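Every protein chain of the complex appears in place save one, which is left out.
Note that the chains are named A and B in the order they appear, and that numbering of residues resets to 1 at the start of each chain.
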Amino acid sequence: MRSSLRVRVFSAAVTLALALVLLDGLWHFFSWAIVHAIWSVPRGADGAPDTDLCRAAIGRGACWAVIGEKFRFILFGFYPHALQWRSAIVVALFVLLFALSLNPRFWRPALVAVWLAVLALVAVLMWGGVFGLEFVAADQWGGLPITLILATFGLALSFPLAILVALGRRASGLPVIRWIAVAYVELIRGVPLISLLFMASVMLPLFLPEGIDINKLLRAQLAFILFAGAYLAEVVRAGLQALPRGQQEAAAALGLSYWQATRLVVLPQALRHVIPMLVNTFIGFFKDTSLVLIIGIFDLMTTGRTATLEPRWQGFGNEVYLLLAAIYFAFCFAMARISRLLERRLNEPHLPIVEPA
Amino acid sequence: MPRFARSLSGLAALLALLLPSLARAAPPAASPTLAAVLARGVLNCGVAGNAAGFSLPDSAGVMRGIDADGCRAIAAAVLGDQKKLKFVPTTTENRFTALQSGEIDVLVRETTWTLGREASLGLEFGVINFYDGTGFMVKKSSGVTSARDLDGATICVEPGTSTELAIADYFRVNAMKYTPVEIQDLQEIHNAFLSGRCDAYSTDSSALAGFRFTQGAHAEDFVLLPELISKEPLGPMVRKGDDKWFDIIRWVSFAEITAEELGVSSRNVESFHDTTNPDIRRLLGLEGDLGKALGLDDQWAFNVIRQVGNTGEIWQRNMAPLGLPRGLNNLWNRGGLLFAPPLR
Partner (left out) sequence: MAVAALRPRALLWQALALGVVAGVIAVFSINASHHLAARHIATGFGFLSAAAPIPIGESLITYTPSVSTYGRALLIGVLNTLKVAIPGCLLATLLGTLIGIARLSPIALLARLAALYVELLRDLPLLLQLLFWYGVFQTLPAPRQAMRPLPGVFLSNRGLRVPDLVWQPGFTGVALALLGGIGLSFFLARRTALAPGLAVRLGAFLPVLLLPAATLALYRPAFRVDWPALHGFNFQGGASLSPEYAALLTGLVLYTTSYVAEIVRGGLAAVARGQWEAGAALGLPRGAVLRLVVLPQALRLIIPPLTSQYLNLVKNSSLAVAIGYQDLVSIADTTLNQTGQAIEGVALIMAVYLSISLTISLAMNFYNARLARQAG
């Protein structure tokens, strides 16, 4: 290591300057968020909260009372108050599902069954109408469950589509199918997600015959599946490309048909290879769900922003945004960390990815 | 290839399902929308979901506002229960398609009644539920006292609304210049105006008054300029070609006005069961069969008043807390424009 005195002095100076800027920023934030913050407000004679205390503190201290008042609406939207425990379980189920799926120990075919079971359970809990659970229409869902549902169902349901498209793009003897696959991927990847959401929200009702009306959430979910399919297809294609051609040929030599070879030999290896990329793509979807704000679906971002529109609570947007940022960050950061870990593990051939049982 | 044939026939079946039946039977005399609502047992009502005083969820996620109550009144009249109602939040972009496609049965979304909209969208306005006008709000410190002083000003406005059309006309006619800042989100607009990004904030005067009210102790720092530069009659919309449904939307609103005129409210409506006043008797379905004429139960107006209330109560509940003067939205005999044709 070359380290002359000059270099050391320079790095010390840079470190010091950066540390000072950092500390100053942290101190200001601490003063606003803790020291001068208002944690709760008194209620007036009519039982409505009186926010004058918060209003007086604007610019000096945070008003965390807005979170206390609105957190249930922000997290669960219009879901009936008495039934919000079901939404909460759904969130917990999703977290469990992610934790399970990101652990290489559980990467085996049974995981697909677990996914299907959890998604079915989520549907039962959200909709109800069976097992004595009260029915809740999809229009009443809101908040964090919507964000998680759009992203997760988007990933799960677009996955088969993505595999077909990726295989189609590499199908040597089928030019028409290849063109269709290429056109689909390039078309979807070439336009912004919000134009797809616009299409789902504004145009799709005109494309369907009268009498068939799909609710707004489902339409947004369809747009999301189409969108996710194109991006996932590229991820899967990368995995297929990384696989030596000999694998397919060896499988053919064993007498396996194209589909058998693909299912038993090619895909398991290709998919395992792209899992970190898959996680990163999923993080992207998770953040992108916030765009449904533009078509009026009450996901986490929309509920958060709507919460501060009530005249009494207007002007406390920063506090709510901080909460939203913390929630999005918690999910994305955790997944990004694990994806990095997986990447490192996959790149080191000595470490077995699946521990022997 | 039997597998192949199977998938082909499956595809054909799918296509048949998706294709509309192009040969249609003659339209039935009854209202298709009413029939659909009754069969469903739930009214799908399109609202904004982000406008205080019109439709905005409260902390418990319950939609509040005069548009929300408008939806409740229709549900009460048609289905007998104001709770048999699904609010569908819409945006300025997808509100008309939502109605055109049948996703919602009625749109109660502070939408301005204009000829252009009625002529080109295949939709029509049932009635006016709120009289408004485009106004300007400025900071008192700016010293501006008239809209004519706004030459060269920067103005915050929501895109896609009739406000931007009104401003464009006003400034062109008066040979003045302005710089628009077009922000879609209400909260962002408010922040932009408060921070001084814009010299003036323009929208419906009711929304301006509401905004001023939310400033609490600082309300005095803002001035609503005297000029109203356009008429903004807001009202519920329905699809054209379903006259029966159109009638219901219109007369539910008239029933609420009539109730206020007659002094019938949600609190005292039960006490009128032995009244001799023929107007009240007809309104509450004690006499005649006005409900049947509309294709509804004779209790229709009773349900509306009992469960939602009259126009005065709806105003008190939703607009009064925003500090809005009733003005044009009062009864005709109290200086306003609310005038219902007789229920007979």
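What we mean here is this: a contact is a pair of C-beta atoms (placed from the backbone, for glycine too) under 8 Å apart; a residue touches a chain by one contact, two chains touch by 3 or more.
These figures come from a predicted structure and were not determined experimentally.
Check the options B:E188, B:E227 or B:E287 and report the residue that touches the missing chain.
Within the whole complex, the residue contacting the unshown chain is B:E188.
Quick one: which of A:L119, A:I146 or A:L293 touches the chain that's been left out?
Candidates A:L119, A:I146 or A:L293; residue touching the omitted chain: A:L293.
Which of these, A:I89, A:L222, A:L271 or A:A336, touches the one chain of the complex that we don't see?
Candidates A:I89, A:L222, A:L271 or A:A336; residue touching the omitted chain: A:A336.
Which parts of chain A are in contact with the chain that was left out?
Within chain A, the residues that touch the unshown chain are 11, 14-15, 18-19, 22, 172-177, 180, 186-187, 189-195, 198-199, 202-203, 206-210, 252, 258, 283, 287-288, 290-291, 293-294, 301, 318, 321, 324-325, 328-329, 332-333, 336.
Considering the whole complex, not just the chains shown, which residues of chain B touch the missing one?
1, 4, 7-8, 11, 15, 18-20, 22, 92-93, 96-97, 100-101, 117, 120-122, 150-154, 157, 159-160, 164-165, 167-169, 172, 178-185, 188, 191-192, 195-197, 199, 239-240
Heads up, the rule we're going with is that only the chains that are shown with their structure count from here on.
Determine the centre-to-centre distance between chain A and chain B, using the mean Cα coordinates as centres, and give it in whole Å.
35
Spell out the part of chain B that touches chain A in their complex, as residue ranges.
18-20, 49-52, 56-61, 63, 86-91, 93-94, 97-98, 100-103, 185-187, 190-191, 194, 210, 213-214, 216-217, 321-322
In their shared complex, at which residues does chain A touch chain B?
Those residues of chain A that touch chain B are 51-52, 55, 69-70, 72-73, 76-81, 137, 139-140, 142, 198, 201-203, 205-206, 208-213, 215-216, 294-298, 305-312, 314-315, 317.
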